[in-house]
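Here the complex is missing one protein chain, while the rest keep their positions.
Chain IDs A, B and C follow the sequence of writing; residue 1 opens each chain.
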Amino acid sequence: MSEAKQFKYIGQRTIRPDGFDKVTGRANYGADLALPGMIWGKILRSPHAHAVITKLDTSKAEAHPDVLAIARFEDFPTVNAAAFAEGRQDSGLVDLASNILANKKVLYHGHALVALAARTEAAAAQALQLIDVEYEVLPPVMSIDAAISDDAAVLHEDMFTQGLAETPSIASNIASRMELKKGDVDAGFAQADVIVEREFSTPTVHQGYIEPHATTVRFDENGTSTIWCPTQGHFDVRASTARLLGMELGQLKVTASEIGGGFGGKTTVYLEPVAMILSRKAGRPVKMVMTREEVFRASGPASASQSRIKIGAKNDGTLVAMQASLYYEAGAFKGSPMGPGCMTVFTPYDVENMWVEGFDVVVNKAKVAAYRAPGAPQAEFAAEMVMNELAEQLAIDPIDFRLQNAAKEGTQTLYGPKLKAVGLVECLQAAKTSQQYQTALAEGEGRGVAAGFWFNIGGQSSVIINMNPDGTGTILEGSPDIGGSRASMQMMAAEELGIPLDRLSPIVTDTEHVAYNQTTGGSRTTFATGMAVVEACQDIVAQLKARAAAMWNVTSEQVEWQEGSAINLAGEDKMTLAEVCAVAEKTGGQISGRGNINARGAGPSFAVHLCDVQVDRDTGKTDVVRYTAIQDAGKAIHPGYVEGQYQGGAAQGIGWALNEEYVYDENGVMENAGFLDYRIPLASDLPSIDTIIVEVPNSFHPYGVRGVGETGIVPPLAAVGSAVSNAIGLPITDLPCSPPRVLKLLQEADQ
Amino acid sequence: MKTHVTTSINDETVEFLCEPQQTLLHVLRNELGLTGTKEGCGSGDCGACSVTVNDRLVCSCLVLAVEADGAKIGTIEGVANSDKLHVIQEKYLEHAALQCGICTPGLIVSTKALLEENPNPTEAEARYFLAGNLCRCTGYDKIIKAVMDSAESLRQGA
Amino acid sequence: MATLILNGEFEKLAGCTTILITSVTYRGFIQEIVNQVPGLEADRLMEMALAIDGEIIHEPLLVTIPENSELHFVLKISGG
Partner (left out) sequence: MAEMIYQSPKSIEEAVNLLAASSGSVNILAGGTDLIIQMQASIDAPRVIIDVKKIAEMTQAELTDDGLLLGPSMCCAELTAREDIKALFPGLVESAYLIGSSQVQGRASVGGNLCNSSPAADTVPALIALNASCQILGPAGERTVKAEDFVTGVGSNCLAEDEFLRCIEIPRPAPNSADAYLRFIPRTEMDIAVAGAAVSLTVKEGICSSARVAIGAVAPTALLVPEAAACLVGTDLGTADLNAAAAAATAAATPITDRRGTVEFRKHIVGVLTKRAASIAFQRAKGN
């Protein structure tokens, strides 16, 4: 297993294979492709948060000399209103279609209504003004409280709460309810010496990837239609587009461009199917690029949440009961990450009695999309804030308190299985001995500690490795690389084959050159696609041995593969990989390896973050002065990019905790749809974020890898929130801890 | 009416026609095919479109293309000397200072401008100078390490 | 013999927290549950991932269920 073995490349800080193109500006991203004869598509969006479309007349726009095509909801052949009415369509597909081109009703400000394509970008923008729309404006439902109140306007007349003992007969804005329990919480709380119960809220936030959504498509009547776009999953872009347009998968090729950040936000479609309709009608390639404002208003932000947490402990620090009610905003269509929220909220703790309920609530905001460990940050923020308050009341060090109750191998999780070997205890111990935790706080500073959990997933990955006669090889993978995963694929393959890194080129290929790959998400790529790469390499090694055996006229069993060479156990002979490839022609043709898997055994990962802040009591402004992110990687293939995931998750979490939030006016219009007023952290806002990589191997992976991409965004909300609370000596319950909110707390406390 | 513009881009004379309201970013990307300069916001808030105009760092989304007439433009495509990377580019790679890479061209152009103006910046000076270059992937730590390391190498005449 | 542990909604529908399973195939396993607990529908069960002794399997159709193993239905996770 990885502990024992000495590696040549695994664990080294190699130069990423795609690096040269990225530092020279040669790498091509979503908006960088232009096709001959290309025209420009633009979208008309709703000026209302909630309204019925009473008139939609595009005739004037169609008459514009430069306009070549118009697209609206009715243009989705497989999802037309009639089928919708007869309920023949699965609601997921209808919701997807209705989100990218509104069907009868607009459900959020910025909701796409109709698209058109014109000869120039300017003409397209101009022609949008010619579209005549009339609305019957309805009251916007902008919060969970408003959505679940009895007199709330209902977004979907056909939505009846799922997950109740019996499904209600009256439509509501609550899409579903979920409940998980183990033991008996009431009995648990009865044993408690101390109980803390509080309500929390978190705002709507955005992933904030720097590259706006963009696509260039070409519909081909007789051949293969093509889509170029930045996505975390081009196979799923193909599937969605094909279903919405009634195409066969084989008629559609999707190429994943380089992707300028995703974080979960580029796991669905907004532009691609619409552009395909326009291209089909116009008979020309169509390019569409969202403005930054469109990205904020009409892509998929992360759920706002409200929660109530109750935790009980004995005086000796033993937790006896944990209870949570979690409400998540789904946006305009059902499907918030309420489920994972319920499943993760208390997972860091080994406690007998737990009870959790969750609600998926629709509101007049953009339909949410995944955002790094979707659902977990909101829930674990609330739980960890209460944990720290309990530690304070019990006068126990917050790390010791967590160590005393930490989940470990064999812990029965609330969501089902018992945990295998996990690294929470190791992370807590590393936190305790970290330089930051040993550093005394200065006057006016506060410190916060928080733990975090995320599952990580496996799933389908397909890899082909083609060897060349000179012993070089090409790794064809289908997992879009959002953080440097090509480097880890190259390293794992070089390790398996025993040849130098630069002999292998990893390529994220289009949907035609490898079989289906699940979307890059759930921290699955280095784990699952890495396993597929290892399998493909083992396939190649078997062939290499057979070819060498053929040359030596011995059986494969008499050949061993050592450090990139075939060794003849029957004699002294040795052939390098290059030498075997050179004679492939003589020994049965060229050599390719294949690894098509559905990976199981993803390793859950835990993280612990430490945050020190300084709060200006006159203005309520918080500065993060020290920060340490500690997380179990299982095995870090490329430590530099593993640290990068920890630091990036921490930075996004700090933004979520301090300044990021969607600000809406009374009509449900987002007022800060730009990077000027949606304030993501700047270089000058952050200290250097220290990292500690803990390695408790995942026994299901050949190198012990766990996913590392998502867990790092889970602890920061409570680490920062608790640090601010500690600095001002007041409880924090609502994010973000923006200056006006913190100042208000201080002023109220003074009175 | 289109205007004829003669300018210098990465020390090569370039001529183009543009509408007076077109931005330099638009012309670089859509007319001249220099797509290394990225667009993240179109309002000067993200720095992905950073270029130099007469050796001064600017956002090309906030410059009219017609203003380039007679000026000297520097873009990411001009930072490396053909296939020989600039020290700053090498340091970004060594320090794993990029993940998705969309902000990287702008950051490298800005880092170059910083170090030409201030060869020995403190970490705080570097962080403030680069505050206009948003990166959502890295948390900036490795970027700043790459910048400080680049400064060091350049001072030693690397 | 393996043990299926039910939670949340399934527990409510079944009215019990554990079901003993004798079959070794996934298909047989599902059939066995439906036979024992009419409240649980095969389609609903087969939408879920299956955890066998802590290993979460999203597509369990072809698994063999080990003797004395502990089984849980788990919501399929996608992630960001």
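Here is the rule we go by: a contact is a pair of C-beta atoms (placed from the backbone, for glycine too) under 8 Å apart; a residue touches a chain by one contact, two chains touch by 3 or more.
As the structure is a prediction and not an experimental result, all values here were calculated from the model.
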*Taking the complete complex into account, which shown chains does the hidden chain touch?*
A, B
_Hidden partner interface residues of subunit A, rising order_ = 122, 125-126, 129, 618-619, 621, 658-659, 663, 671-672, 676-677, 679, 681-682, 684-685, 738-740, 743
*In the complete complex, which positions of subunit B touch the hidden chain?*
1, 3, 19-21, 23, 42-45, 47, 50, 53, 56-59, 61-64, 66-67, 69, 110, 113-114, 128-133
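Everything below uses one rule, namely that only the chains that are shown with their structure count from here on.
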*Approximately how many whole Å separate the CA-defined centres of subunit A and subunit B?*
29
*asked:* Give me the residue numbers in subunit C that touch at least two other chains, ranges are fine.
replied: none
*Where in subunit A do residues touch two or more other chains at once?*
207, 262-263
*Write out the stretch or stretches of subunit A touching subunit C in their complex.*
163, 165, 178-182, 207, 262-265, 267, 339-340, 343, 370-374, 414-420, 454-459, 519, 521-524, 598, 600-602, 700, 709-710
_So in the complex, the part of subunit C that touches subunit A is made up of which residues?_
5, 7-9, 11-12, 51, 53-59, 70, 72-75, 77-80
*subunit B to subunit A touching residues, read off their complex*: 29-30, 33-43, 45-46, 48, 75-77, 79-80, 85, 89, 92-96, 98-105, 108, 123-124, 126-128, 130-145
